[in-house]
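Contents: one structure, followed by commentary.
Only one protein chain is missing; all other protein chains are in place.
And now, chain A:
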Amino acid sequence: MIATFIPPEKLGTPKMSDTPWELLPTASNHAASLDGLYVFLTIICGISFVLVIGAMVYFMVKYKKRSDNDKTSPLTHNGKLEFGWSAVPAVFLMLFFVWGELDFVKLSAPPADAIDIRVTGQKWYWTIEYPGRPVAATTAALDGEVAPLLIVPLNQPVRLLMTSKDVIHSFYIPAFRVKKDVVPGRYASVWFTAIQEGTFPVFCTEYCGDEHSSMLAIVKVVPPDQYEEAVRAATTLEQGEGETVEQFGEKVYKSFACNSCHNTDSTIKVGPGFGGVFGKTETFTDGASVVVDENYIRESIYTPNAKVVAGFTPQMPSFAGQINDEQMNALIAYIKSLE
């Protein structure tokens, strides 16, 4: 079995609801009104369904064939009835439309004082960057898995400014009722004010390839006074006290989601496995070959498509400007240590 970036069962977010009948947590300013409309729709649609199917069942029983001499009604149409059952649904439909439209307009207009957070989608993880912080935010999920982490302060409007490096993704926070496609080559934005503390899952909802299902993230709502501290902690990627350079390298490997494409043994995933790769001779698509050393690894991370190993396609994004020198050194040490 191939390991994935975050196997969904290891995301480690608490269950959003206990039964399928329940509504999800109303964790953002948008949620309550949307749930209200959802319940209203459900009641009206439920009544309509009962009326239509009720009439059908009643007729089914009442007008069951009795004998071969049954006579049936000559009724062919009824103008008033037909007008009625066109007009009444039309009124309700307009009600739904207007309510949905008003909330949608609200969803599309972030307030001026919203905090901006940058979100970048790529196969198959999210990079979440805060203004003025050098590293993308991550957190440990279950069993040593590392998940991208979006930290937002309670009761403060936040705008996510999102783009994609490769294909279309979609950023979906069910507990907040917000979703927006993240399209390469342009910025998409979505805004909300979190109104409930807690951690909630984030899904990618636009199909984006092999590990679409594992393109998960966590959103964590913290009290405003803990926000700065939480962001700092989540965006720090340094060698800790008593940590070997290889251990730190492994953290880097997971934080930048190298594991979404490269296995730690020699098996192939999307790209070549790292096990035993150091010192190996690799042949490229153009026929040239090189022995894997520190410089080759560094080049492969900063300008990945300069040399593509034969049998693979050039699809790795560049990490130039994202991985600093200490992290690079640790990452190389870690790759060296893999067999």
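Simple rule for what comes next: a contact is a pair of C-beta atoms (placed from the backbone, for glycine too) under 8 Å apart; a residue touches a chain by one contact, two chains touch by 3 or more; residues count from 1.
Assume contacts and distances are computed from a predicted model.
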item	value
Undisplayed chain, where the name is taken from the UniProt record, one of "Cytochrome c oxidase subunit 1", "Iron ABC transporter", "Purine-binding protein" or "Peptide/nickel transport system permease protein"	"Cytochrome c oxidase subunit 1"
Of A:156, A:213 or A:226, the one touching the omitted chain in the full complex	A:213
Chain A residues touching the omitted chain (full complex)	1-2, 4, 7-9, 11, 13, 15-17, 20-21, 23-24, 30, 33-34, 37-38, 41, 45, 48-49, 52-53, 55-56, 59-60, 63-66, 70-78, 81-82, 85-86, 89-90, 93-94, 96-97, 99-101, 103-105, 107-108, 166-168, 170, 172, 174-175, 177-181, 183-186, 188, 201, 203-214, 315
